[in-house]
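All protein chains of the complex are present and in place, except for one that has been dropped.
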Amino acid sequence: MQTETVLKITNLNTYFQTPDGNVSAVCELDIEIKKGEILGLIGETGCGKSVLGESVLKVLPYNAISTGSIVFEGGELMGLKQKQMREIRGRKIAVIPQNPSEALNPLVKNKKQIYEAIDHNGKAKGMEKKKQSIRLLQKMHFKEPEKVLESYPHRLSGGMKQRVLAAMGLCGNPSLLIADEPTKGLDAIVRSQVIETLMLFKENTGTAMMLITHDLNFATKVCNRIAVMYAGELIEVGTCYEIFKNPIHPYLMGLFLAQPENGLIPIDGVSPSLINLPQGCRFHDRCKKASEKCKRFHPEMKKTTLTHEVRCWNP
Amino acid sequence: MRKFKVKTKKQQKNLIWVWSGLLFILLTLIIFSPYIFPESNTINYSLQLQKPSILHWFGTDEFGRDLFSRVFNGMRTSLMYSLIIEAIALIIGLIIGLLSGYMGGKVDGFLNYIMNVFQAFPTTIAAIALIAVLGTGDTTLIIALSVMGWVAYARIVRSETLIFKERDFVLGARASGGSSAYILGKHIFPNVLLPILPLATLMIGHGIMAIASLSFLGFGVQPPNAEIGLMLKDSAMFINRAPWLLVGPGIVLAMVVALINALGDAIRDKMDPQKQMIEI
Amino acid sequence: MKKGIRALVLLMIVAVLVTGFTGCSGASAKDETSDVEQTLVVGAAKDFKSGSEPKTLIFDSLTDSLEDMSSGPRLVTEWEKNVDFTEYTLKLKEGVTFSNGEKFNAEVAKFNIEYWPVYRDCGYIKKLKSIEVIDDNTLKVSFNGSYGNFIDELSKIWVTLPSGVDAKGNVVDWTGTGPYVLQEYQADMSATLVRNETYWRTDKMPGIVKIDYKVITDENSRVMAVKSGDVDVIGLTEHYTAMPFADVPDLQANKDLQVSICEDYGTITTYSLNWAKGVCADQNVRTAIALGIDRDMLTSTVLYGVAEPTSRYVLPTYKFSQKEEALKYDLTKAKAALETSGYKDTDGDGIVEKDGQKLTLKMVVSDTQVNRSVGVFLQDALKKIGIEVDLQVLDATTTKTALKAGDFDMSTSHPWTGTVVSYLYWRGNSSVYDDYGIGYGVNEEMNNLTETVSVTGDDKVREEEFDKIWKIQNDFVAGVPLYFSQRIFVAQSNIEGLKFCPNTAEVDLSDVVIK
């Protein structure tokens, strides 16, 4: 079955200029997402996975510079102006931002914030707008959508906020959804709600998704394919099954071992600074299998199966 | 993409060096002005109200005295008084802030209330009123500004004390039976000193400005003492005839205060780079 | 970023609108003075109601003060006096009405003669026996003893409505017989006066139809106001130099302005010496101070050659003034005087000592620019004869408190102004501390002479007595005259006919025309 590629990223580099030097958040990254696929992007905080999402959308901070190629539905995004990018954001690519408790403006009624998204996707008139909002909220399983519309965000719980945000993402007809840390800091009940939300979203649109998370369990539950990032670069990409059953990279194995059900064994050491990246493999000083080669030379992505790639000298 | 240039740490550091150097030169000139410019009080009527020249960078005043050297003499008084005022305010603020934060309860409530009342009066107006009670003079100026200045310190000390009060080492000291005075003096006091350092630096600049303002109104330093506000008051009298007399003192005053403020900002950033504090 | 700029412009427009609403709701343009519009804008130092000069625009005085400080007729047209100056018969002008239509008559005049002297330093009130209304236009005034200065002092009496004043010397109803009528008044800010079209002195009917009186308390601002053309004239409503001396040369050079310096009228700035206690109780110290000040230097430097140096108490234009200047600058004599009293510089620091005590003067001056400058000058000058000066510049009230307590050695004081006789009557026979230092009643003889000159009407006697007074003052040096501060006004050059008036407080606009 030949599936259409929604997003193809080639050789993406993104770095920030800071007083301390350049911070390379994303390094020579290649990845693609196919239609209807859910790609999980996994890594610890600060590994550059959110920056990847921001690079795609071109909503990076002012001191960031990114190079490479991002092809979305056959069109190159890299050279586009902000104005052109706005045509894509919210319409073609929807985002569920991380940290729902801060992702809604506390001083603006929910109604208005949803209307903004609707307005961006064509000009619905007054009553129509409200009807559409209610429909969207109902799709997201809200029982009293009117009440939600008329209130301010602080009256909503974390999970409700997330659903409101998802509703906003829904209002266009996105071919790609980027969900940034949708489960971060949520308790078990809410987390299952979120999973439900995402599933709802998928049912409603059938869109491709990029799921940025540090939660391995969550990712393996929902994703088709998983990409693991470490210190700004991809280290392992594979189908969910491959990653779960056959992790190759020592870092990924470490991650599995650090899961609560496996005994919470932490990986020694800390991630390298993104300003002064080590020579050789970026993981070598934390790696038990590290050899002399690992210290000297930087490994490239290697295919182990058709769908499984890994960046390691000693797989 | 917008063009911009992020200053590297090194560039920032260099800038700080430039500022510090400038401030150091100015402070040296100010502190040692009686020795560097011993002739600053010499009257020479043949040089009355001269325009700025190579010999007299800021011009000369109505008595033919060189304004450049007099400005540093004047700044010396301002700086000295400001330091005295800040020292007094700091001590009062420390004591009250520590008490208020540590004792809590009714004591805190009362002291907080007092601080609120003090903040209800604008400094200039309250200082003038106090000077009215105590009579115009240099000493009363210092007293008045100290009395109005401690609240800012007390507030910060209080909030810091509240934080440190709950720290392990303080709780531990208390659990092992340390007296309140001991805990305050030995454990909390040294820790609150550092957070007030940036404020203290900024307040020196504020003090200089406040002294200058009051002197300008005639409530501050009294002649024949040279002080920058007083000097500007004199210069203002010649605004029609010799407007340049206002320029020199103004520039030096602004430079010194700006550099002191920059130093305060730098200290603050150094101590707490995350917090972009907006001082009020 | 183009949008950003557009947004910014929008933001600024909004902000400008906000400012517009709060800031300037209707700035009007009213500067269109046509050639014929005779409106004079006066920049004044004081509130309209608190100065004495503005009052003369609304109220007439009973007599006029002439060039030689003698008296001329005004509302009192004729007077007769008996030989020993105990009885005066005053003829009043007929048919004069107040601007509200009320009549001016003998009753009104009587009220004013009785009411005002207390507030106007007129000595006659102390001798006044009775005032008798003979008819509507005739008054007979009798005194307990002879009082020769009466007619001169009548020039200081304003004619107000008897119902127009309160018990404290304040005018409450500003209705007068004078050339102008008060139309509008705002405390500390402004006043508008219009010409009294029924003014009784038809020969003195002013050409200026309307006066805008603007209060500008700061002297520098007044100078700026006249330079920028905001006001037509400054210095007109003050009887002292109402602008910084430093600005006068600059103003004289300005082609758009005319500067008039009055050589004949003004005040002599005199410093008081505390002769009753402290270091200045020593006659020689006082003499040394008076002789040790180079007044020519003083006026040519810190007073910018505008003020005239003088060591007289009273201007030579006064009939009975000193015949010559006595206390002229003489450094050697000044030093000698100090040595006579045993002051010598023994430690070589330039300051003289006696019994190990340095000779230090506490000089108290009230805080004005001129006082401060002169203070620094004196400090420098007296140092040259070995006297150290502790200069204290205090605000007006504190100065008065210090002076009244006798807490000074040398201080700013009150000039011998007004009619000299009234001044003598006020401070000439007083030996106590007051707001202006200490009086000139240095001995019994001085007190007697003061009494004599006030009561006598005989010029000959006065001249003799005054000579004795000057002798005492010159020898005793209870005060140090320094310089003559002229009245100066600065006006736009298109204004003609501005002049000074012999009566210190009077503003005479009768000849003024705006071209």
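As written, the chains take the letters A, B and C, and residue 1 is the first residue of each chain.
Methods note: a residue touches a chain if its C-beta (ideal position, glycine included) is under 8 Å from a C-beta of that chain, and two chains touch if they have at least 3 such contacts.
Just so it is clear, contacts and distances are computed from a predicted model.
Student: Given the choices "Cation:proton antiporter subunit C", "Glutathione ABC transporter permease", "Sarcosine oxidase subunit alpha family protein" or "Hydrogenase", state the protein name listed in UniProt for the chain not shown.
Tutor: In UniProt, the chain excluded from the picture bears the name "Glutathione ABC transporter permease".
Student: Considering all chains of the complex, which shown ones does the missing chain contact?
Tutor: A, B, C
Student: Any idea which of A:H120, A:R135, A:K202 or A:H298 touches the chain not displayed?
Tutor: Counting the whole complex, the residue in contact with the absent chain is A:H120.
Student: Touching the left-out chain: which of A:K131, A:R155 or A:K303?
Tutor: A:R155
Student: Just one of B:W17, B:F32, B:W57 or B:F121 touches the chain that is missing; which is it?
Tutor: B:F121
Student: Have a look at A:D20, A:E144, A:D187 or A:E292 and name the one touching the chain we're not showing.
Tutor: The missing chain is touched by A:E144.
Student: Of the residues in subunit B, which ones touch the absent chain?
Tutor: Within subunit B, the residues that touch the unshown chain are 2-7, 113, 116-117, 120-125, 128-130, 132-133, 135, 205, 209, 212-213, 216-218, 229, 232, 236, 239-240, 243, 246, 250, 253-258, 261-262, 265, 276, 278-280.
Student: Considering the whole complex, not just the chains shown, which residues of subunit A touch the missing one?
Tutor: Counting over the whole complex, subunit A touches the hidden chain at residues 57, 59, 61-63, 82-83, 86-91, 93-95, 97-99, 101-108, 112-113, 116-117, 120, 144, 147-148, 151-152, 154-157, 160, 165, 168, 178.
Student: Under the stated touch rule, tell me which residues of subunit C contact the chain that is not displayed.
Tutor: Those residues of subunit C that touch the unshown chain are 3-4, 6-8, 11-12, 15-16, 18-19, 22-28, 119, 121, 168-170, 187-190, 214-218, 221-222, 224-225, 227-230, 395-397, 401, 426, 432, 435.
In the analysis below, only the chains that are shown with their structure count from here on.
Student: Once every inter-chain C-beta contact is counted, which two chains account for the most?
Tutor: The chain pair with the largest number of C-beta contacts is B-C.
Student: With centres defined as the mean C-alpha position, give me the subunit A-subunit C separation in Å.
Tutor: Averaging C-alpha atoms per chain gives centres 87 Å apart.
Student: Indicate the residues of subunit B shared as contacts by at least two other chains.
Tutor: 2
Student: Would you mind listing the residues of subunit A that make contact with two or more other chains?
Tutor: none
Student: Which stretch or stretches of subunit B touch subunit C in the complex?
Tutor: That would be residues 2, 43, 45, 48-49, 62-63, 135-136, 218, 222-224, 234, 236-242 of subunit B.
Student: Which of the residues in subunit C end up touching subunit B in this complex?
Tutor: 1, 220, 223-224, 227, 244, 246-247, 249-250, 297, 300-302, 367, 369, 372-373, 375-377, 379-380, 391-395, 398
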